[in-house]
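Since the structure comes first, as structure tokens, the remarks are kept for the end.
A single protein chain has been removed from this complex, and every other one stays in its place.
== chain A ==
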Amino acid sequence: MTWTDYLIFLAAVILTPLIGGLITGLDRKVTALIQGRYGPPVLQPFYDVVKLLSKEKMIVNDFQIFAAYIYLLSAILSVGFFAIKADLLMIIFIMSIGLVFYVIGALATRSPYSQVGAQRELMQMLAYEPLLIFVLIGMYYVAGSFNLHDIMSHGRLLLDLPLIFVVLSLVLDIKIKKSPFDFSTSEHAHQELVRGILTDYAGPYLALIEIADWYELVLLLAMLAIFWSQNLVIGALISLFVFFLDIIVDNISARMTLKWMLSFSWIVGISFTVLNIAYLYFSNVSR
């Protein structure tokens, strides 16, 4: 790593939560508009997190503190590695360290709500983690490498990997827990008081998790954006558009069953990946 790499790493780590918080604020605003409400200000997520950070440190057991920290740190690390264009497969594996601890933190408390939420989060991970790697496999077939640097030099992945792009959009939907995939906890729009996996995380440690969620949201949106890495502004617009679609789907659909989610995501994931790679062979893009 060179000095510029360190600087980029640092800049990404500082800027990402700001962007993530803003996008979450926009999400709440748009959702409110769809539901005919006025909605909170765009900066509301920041107010929430600041308030949570200053709250009493309430924990059920010590392990939760560790779980929250590691979830945040792994999210930060994966975003940083993304910014310096490292190996994408490694980035996904680093991201999943945090998720594993996030789940264990909830399982470690004896509340039935946390426990059920954690079990459901595991099912969500089972649904989207392989899909995320399928996306990388698709990129590998086009770029001949898992390195983000090589993948980005390809330019317009979207034209070669349209179905893989759909798979990644699906991952985004499951990952940020929007309907019909909001099993482990529901998003703000549904205003449920007991929030599954998050039930026993409170105060500053809940704030850490919120911030980590912002990092992961931005990371996924950035992965969508590199499908048009020739011009990253267009890429960003594409990813924001997908996010907007997710908000709409969230508001017009109800929660489905876990079994449905698992079979739906795996069937869509596997068949779209295979079809897309078959298409690459026919169009001689595959390297």
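Here is the rule we use: a contact is a pair of C-beta atoms (placed from the backbone, for glycine too) under 8 Å apart; a residue touches a chain by one contact, two chains touch by 3 or more; residues count from 1.
Assume contacts and distances are computed from a predicted model.
*Asks:* The hidden chain: which UniProt name fits, "NADH/ubiquinone/plastoquinone", "Protocatechuate 4,5-dioxygenase subunit alpha", "GntR family transcriptional regulator" or "GMC family oxidoreductase"?
*Replies:* Its UniProt record gives the name "NADH/ubiquinone/plastoquinone".
*Asks:* Tell me which of A:Val49, A:Val79 or A:Ile277 is the one touching the absent chain.
*Replies:* A:Ile277
*Asks:* Of the residues A:Thr24, A:Asn147, A:Ser169 or A:Ser186, which one touches the chain left out of the display?
*Replies:* In the complete complex, the chain left out is touched by residue A:Asn147.
*Asks:* With the missing chain put back, one of A:Ile8, A:Val100 or A:Val166 would touch it. Which one?
*Replies:* Once the missing chain is taken into account, the touching residue is A:Val100.
*Asks:* Pick from A:Ile23, A:Leu52, A:Leu77 or A:Ala207: which residue touches the chain that isn't shown?
*Replies:* For the chain that is not drawn, the touching residue is A:Leu77.
*Asks:* Considering the entire assembly, which residues of chain A contact the chain that has been omitted?
*Replies:* On the side of chain A, residues 56-63, 65-66, 69-70, 73-74, 76-77, 81, 86-90, 93-94, 96-97, 100, 103-104, 106-116, 118-119, 122-123, 125-126, 129-130, 133-134, 137, 140-141, 144-147, 194, 199-200, 202, 259, 266, 270, 273-274, 277 touch the unshown chain.
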